[in-house]
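What you see is the complex with one protein chain gone and the rest in place.
Moving on to chain A:
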Amino acid sequence: MSSLEARGLEVSYGGIRAVKGIDLTVRSGELVCLIGANGAGKTTTLKSLCGMLAPSHGEVLYEGVPIAGRPSYELVRRGISMVPEGRGIFGRLTLEENLRIGAYTRRDHAAIRADLERLYELFPRLAERRAQQAGTLSGGEQQMLAIGRALMSRPRLLLLDEPSMGLAPMLVQKIFETIRRIAEEGMTLLLVEQNARLALEVSHRGYVMESGNIVLADSAKALLKDPKVQHAYLGG
C-alpha cells in the first residue's frame, strides 16, 4: 500500500518552476531517498508534500486522500511530520518545550510523558539538557532534537530535509544510524539528502532529481551501482 503518492507534481517558488511535474511514490514502511545536486528542487518537493508550499499543478495522495494545497498544520494532524532543512529549532524555547510543541496536536498527556521519556532514553544527550534553551545546543544535538520533535506528533510518515547538513562526519553517522533505527521500527520515511552515498546506503529505494525533474528511480542498491549516479553523486 502506498503511503504517499505524487503525480505530475509541479511547484513554483519565487516565480521559478522549481519542480517540473514529477511522479513519486513512498510505500508504507519504506525508506525512500530523494538525492540530487544543490538547487535540483529536492527541498521544494518536500516542502510541497508537507504543506509549506502549495503545488501549482499535480496531485498528492496521502493514504489515498488528496492533500495537495492543504496547510501544514492540518497535515500534521493526519500523520505527516517534517524535519525541516536547517533543523528549525525554536531557539528561545527550552529543549523540552521544543519536544512538547512537537506533540501540540495530541491531548493524551500521559502518553506524551511516556514518549518524552522514551526519547530521552533514545537520546541520552538530550535528557541532560532538557531545561536548556534549545538555541544553545550544538548542531548535532539540535538535529537530534529536530528528529525527536518530529516524532512527538506520532507520525505515520516522516519527511527529513538534509539531516546531515552542517554536521561533522561522526555526527552524520550517528544521525543516519538513528534514521535507520526509526525505519526499522516500521516508520515510513522520505529523506532528502545531498550526501547521496549515505542516503542510498540506508534507503530501500531512491529517486535522483536534476533541475526540477526526476531522472532516475530505482532500488537503492541498483542506484549505488549505477555508473551515472556514481559519476555524478558518489564521487566515483
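Quick note on the criterion: a contact is a pair of C-beta atoms (placed from the backbone, for glycine too) under 8 Å apart; a residue touches a chain by one contact, two chains touch by 3 or more; residues count from 1.
Just so we're on the same page, contacts and distances are computed from a predicted model.
Asker: Report the protein name recorded by UniProt for the chain absent from the figure; options are "ABC transporter permease", "ArsR family transcriptional regulator", "Tetrathionate reductase subunit B" or "NADH-quinone oxidoreductase subunit K".
Answerer: Per the UniProt record, that chain is "ABC transporter permease".
Asker: May I ask which residue of A:L9, A:C33 or A:C50 touches the chain that does not appear here?
Answerer: Of all options in A:L9, A:C33 or A:C50, contact with the hidden chain holds for A:C50.
Asker: Please pick, from A:L4, A:A18, A:M82 or A:L116, the residue that touches the omitted chain in the full complex.
Answerer: A:M82
Asker: Pick from A:E10, A:E63, A:E97 or A:E210: which residue touches the chain that isn't shown?
Answerer: Candidates A:E10, A:E63, A:E97 or A:E210; residue touching the omitted chain: A:E97.
Asker: Residues of chain A in contact with the chain that isn't shown?
Answerer: 50-52, 71-73, 76-77, 81-82, 84, 88, 90-93, 97, 100-102, 104-105, 149, 153
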